[in-house]
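Here the complex is missing one protein chain, while the rest keep their positions.
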Amino acid sequence: MIERYALSPIKDIWTQEEQYRRWLEVELAVVQAKEDLGLILKGITETMRHKARIDVPHILEIEQEVDHDMIAFIKSATRDFGDEERYFHKGLTSSDIVDTALSLGMVRSAKWIIKELKKLIENVKEKAIEHRYTLTMGRTHGVHAEPTSFGLKLLTYVYELERNAKRLDHAFVNISHAKLSGAVGNYANIDPIIEERALRLLELTPCKISTQIVPRDIHCEFLNALALLGTGIERLATEIRHLQRTEVAEAQEPFKKGQRGSSAMPHKKNPILCERLCGMARILRGNAIVSYENVTLWHERDISHSSAERMILPDSIQIIYYMVVKSQALVKGLIVNSQKMRENFQASHNLVFSQNVLNKLIDAGMKREEAYTTIQSLALECYRQERDFRLALKETPAVAALLKEAEIDRLFETDLYLKNVDYIFKKFENDRP
Amino acid sequence: MIERYALSPIKDIWTQEEQYRRWLEVELAVVQAKEDLGLILKGITETMRHKARIDVPHILEIEQEVDHDMIAFIKSATRDFGDEERYFHKGLTSSDIVDTALSLGMVRSAKWIIKELKKLIENVKEKAIEHRYTLTMGRTHGVHAEPTSFGLKLLTYVYELERNAKRLDHAFVNISHAKLSGAVGNYANIDPIIEERALRLLELTPCKISTQIVPRDIHCEFLNALALLGTGIERLATEIRHLQRTEVAEAQEPFKKGQRGSSAMPHKKNPILCERLCGMARILRGNAIVSYENVTLWHERDISHSSAERMILPDSIQIIYYMVVKSQALVKGLIVNSQKMRENFQASHNLVFSQNVLNKLIDAGMKREEAYTTIQSLALECYRQERDFRLALKETPAVAALLKEAEIDRLFETDLYLKNVDYIFKKFENDRP
Amino acid sequence: MIERYALSPIKDIWTQEEQYRRWLEVELAVVQAKEDLGLILKGITETMRHKARIDVPHILEIEQEVDHDMIAFIKSATRDFGDEERYFHKGLTSSDIVDTALSLGMVRSAKWIIKELKKLIENVKEKAIEHRYTLTMGRTHGVHAEPTSFGLKLLTYVYELERNAKRLDHAFVNISHAKLSGAVGNYANIDPIIEERALRLLELTPCKISTQIVPRDIHCEFLNALALLGTGIERLATEIRHLQRTEVAEAQEPFKKGQRGSSAMPHKKNPILCERLCGMARILRGNAIVSYENVTLWHERDISHSSAERMILPDSIQIIYYMVVKSQALVKGLIVNSQKMRENFQASHNLVFSQNVLNKLIDAGMKREEAYTTIQSLALECYRQERDFRLALKETPAVAALLKEAEIDRLFETDLYLKNVDYIFKKFENDRP
Partner (left out) sequence: MIERYALSPIKDIWTQEEQYRRWLEVELAVVQAKEDLGLILKGITETMRHKARIDVPHILEIEQEVDHDMIAFIKSATRDFGDEERYFHKGLTSSDIVDTALSLGMVRSAKWIIKELKKLIENVKEKAIEHRYTLTMGRTHGVHAEPTSFGLKLLTYVYELERNAKRLDHAFVNISHAKLSGAVGNYANIDPIIEERALRLLELTPCKISTQIVPRDIHCEFLNALALLGTGIERLATEIRHLQRTEVAEAQEPFKKGQRGSSAMPHKKNPILCERLCGMARILRGNAIVSYENVTLWHERDISHSSAERMILPDSIQIIYYMVVKSQALVKGLIVNSQKMRENFQASHNLVFSQNVLNKLIDAGMKREEAYTTIQSLALECYRQERDFRLALKETPAVAALLKEAEIDRLFETDLYLKNVDYIFKKFENDRP
């Protein structure tokens, strides 16, 4: 992970030193469990805790020689141990430690992510409520469709983020699983009650069954949940990028005092945070793919997932954390130009009301097909000639024959588009992210 | 989807005709809802149901002209309609129909997939129970590690399939959502109570909010759930492919009477079904990626997801169905050679017991480090000289000084590796896939 | 491949019948080669050619029984053969036929794709030349940057398409390779001179070495070349989608007479072809990923690539063909509104000239840092107050102290942005796509 995008407290979880600390934590939990169960003398864990050392350069030095990181870690961590050394890592296989510690790291990270995600959901919801009745153009295919509320637009992100929060919750349950079941998962040299007690100390759950390792579909689900959350943020960021276009100018990401948009063009304000978030979402997706390939390991495990996970797990976790945290400020500081929203809406010659007219003409007795072609040709003509659609309608005999002027005018009122806003907002009122 | 891998009843859900039938089903549910709510006269729905026609070539012909599939469908389906035509598709936007019908198609497919998946889980579990005590070599890195039970090996697949079933359940809840909320999702021309009633008739749930369409993270989650399930099946298929290697020969996929393995080499029996399943899992993953890119649409929707979904959704659904169904027969008919499992195990000079010896020597007072290097050098020598590790141990003074012959012999008994089999199996007893 | 996007002549290459025809073509080329080399009697090939039958239902029926498509094909194709049957498929392994025929299919498809791609490049170039001096706003981050020529904008697509054409040429050389080297690629039962002669008859090149099959990195390169070409077309389609936004309205994809934009909103003209192309590009990328996973087969081959390739190869080939062909009409019929381009440019208060002013102030002696902050604050103020930047400059004492009014006016002339247009166009003059 590059420094630029690494934020505390997540980045501190994934330093090499902290990873070794988690290894030690797991080793000691096992010893503690044995102590609790009366399998070894009381006090051994405490002794170990005092004597154990985490000395990263020393570990790496030994690894150079033995080419095995766990063996290097054990040798280094226990170098001040006395006879208690025999109880350290006893009956365990490397993966018992590595994978359980990995679950710890993921769980602790996920808690932060979930916590910040809830804040983000609140931020978007607050902004949505603020703009509950802000009229804005709804666009499909990039083209004006029908007016809507800017608050509703934002509420779609609340809804999506809530779904992503649930996916993360689901993944969380799975990544809280770990294993202390030995070399091929059959507890040949460790009793299941030790696993159960030690993992409980770590607030983790034993896998119902494992191979040498925790099954990798669990990590894959987690990375997919992060990627889908990141993609949801990308959707939000893309919306803002669209709204910040010079021609649209309806919203703008916060621009810091002193910030510069371009080294060459001093007039520019660019949605660079939003663009950055979009790029990051791509990485999350790329890493999710990698994690799929990590699932199909050979027999009771091969270690091909390891080199990939050393990179993709800490990276994806740190990237999503960055994205969620930065999105909070983005949403809170979002500059909304409701005046411009109204202007853009008015610039399209009232054409966006065409569906109302269509429905009204059908109600008034015109055949759907005839009504459609009548309106379509009129609308396209208005567009070409920059002519007001309402006026044009009134001057069209086939329409005037069926609808009075007042009826036509009624079709061009915007309250129609906001009339169900409260209904929709109410659905979100009792949500608890 | 190519004919070769398309199985009924799923393939019948995804014919073009059936898709148009679902469109009609949704249109009629809306009319029915209005009727139920007293908004239109009783009996209109029934009249429509009788007069409506699904004539695929006719629809396609009209589409050539109007370049819009929904408009072509409406024109064709209602061509025999009388005045009731005015109530058809009224207040709806194309996507109300298309997306709701898509949810129907997904939901109906998912039910079949889930049903067959439960059978598959049962199949694997039965095979696992059958081989509960079948001793087999546990392998890590492709190299003999420690013995285990073949039943346990299979149970890891039960566990993974169960997780994938849960993911599918989770995705199912989301794909059961649909929308009838109009052009930009604000119910401008349709009342929410119509949506609610119509969707209830279709056994679907309204989205709390939508844009013009159902949010695409829902489809992405579904395709990812299928891809992860497919990847789980790939893991199983890969295991069997490994076990069917000539040198290993511990298991074999069923070989039909009359089947031929190779056009050139009449002696061959190849795990072609397993290989086919592996290839299919790749497609599922590729399609999942595509679905990620479909999430970030512009504003209230752009239609870029559509061309992709026309292919990936029916394809992934049909592929996973094929995979699940074919895996059932694969597992049920799996030929297990437990005799060969034992032989392979014995061929490695008793080296696989080295961890037992390591732990015992530590218990007997040797330092971990000394014990490790003693055993490692002895083990590698035995491997090189094809010499029995148990005998070698007895002849090693440093070992003999600490352990009696009987104690050494005890370390080479295999019951150690099966002693917790029942404990693990018990965890699965009360499962209800 | 779904019918909707399948175009002749490519779709005819990938029918099941045509694939079997290619198998026969390869089989007969081998027999012909043996005949040419005097290894078998003259006339046998001709006899076979007359008696051979391609009867798809019959082949599939036999395959049901033998579970091997090549054996089924041989049985069916040769059912009318007499004694010459012994020379058919002699010394060959299935993959000799299947893979060589696959190369034939790819090569023939690639020729069509390349041919149509050249036309597309010409189409874009012509449009670029037409708009060589059409002034348009250059945008970065979606925000007005500096003016440029619309022809230059289009020329970037010519350049990218040319690169993609070269990649396709490079891939073409590789997919023109095939193999007739037997079960594990060592020519145990076939002489290399037969391979050489037979492949020459088919206008293919022998692999320098093969396993049982043609190496799969070749197919992967091809699918990546298609995906990158598709992505290039997506970039073009995305540009048009942006330009067709209601607020921008600078360009529009062709809208057929009789076409309808929306079932609910008769006024709409949507860039649906461009959106469709974007969705298709995603599929191409998804398939490229799949092809990566097909490279790493086991030993002399496993068949896991086969189920995937049956889908991704014909699909990607047909999709890219559709994309290229449809893009031709898109570009040729592209509606360009140069009037609107000029209006959009003028709407930004002359701010886009800020770089010129920056450089001029530096030339006139102001420090870069001071010049930058002076202009930035003035520009942002103009933007806020919708005030003309040129006028504001003249009224700024620090600027007026250094620059005369005429000098300032000179900075706001647009010919600056077009002065190197000819220089750039000249670079493309001698290109021959």
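As written, the chains take the letters A, B and C, and residue 1 is the first residue of each chain.
The working rule: a residue touches a chain if its C-beta (ideal position, glycine included) is under 8 Å from a C-beta of that chain, and two chains touch if they have at least 3 such contacts.
From a predicted model like this one, the values you see are computed outputs, not experimental measurements.
Note on the undisplayed chain: of the listed residues A:His141, A:Arg163, A:Lys208 or A:Arg241, the one touching it is A:Arg241.
Of the listed positions A:Gln32, A:Ser94 or A:Asn123, the one in contact with the omitted chain in the full complex is A:Ser94. In the complete complex, the hidden chain is touched by one of C:Ala198, C:Ile303, C:Leu351 or C:Leu393, namely C:Ile303. Checked against the hidden chain, the listed residues B:His141, B:Arg200 or B:Lys427 yield one contact partner: B:His141.
Taking the complete complex into account, C:Asn186 is the one of C:Thr15, C:Gln64 or C:Asn186 that touches the chain left out.
The set of chain C residues touching the chain not shown comprises 74-75, 85-86, 88-91, 138-142, 145-149, 152-153, 155-156, 159-160, 163-164, 166-167, 170, 174, 182-189, 191-192, 207-212, 215, 217-218, 220-221, 224, 227-228, 231-232, 234-235, 238-239, 242, 278, 281, 285, 288-289, 292, 295-303, 355-356, 359, 362-363, 367-369, 416-421, 423-424, 427-428. On the side of chain B, touch with the chain left out of the figure occurs at residues 137, 139-146, 241-242, 244-248, 260-262, 264-272, 275, 289, 293, 344, 347-348, 351-352, 354-355, 358, 372, 375-376, 379-380, 382-383, 389. Where chain A meets the chain that is not shown, the touching residues are 1-5, 16, 65-68, 70-71, 74, 89, 92-94, 182-183, 189, 241, 256, 258-265, 270, 272, 275-280, 282-283, 285-287, 289-290, 293-294, 298, 302-312, 315.
Here is the rule we use: only the chains that are shown with their structure count from here on.
Chain geometry summary: the mean Cα position of chain B and that of chain C are 32 Å apart. Counting only residues that touch two or more partner chains, chain C has 241, 260-262, 264-265, 270, 272, 275, 289, 293.
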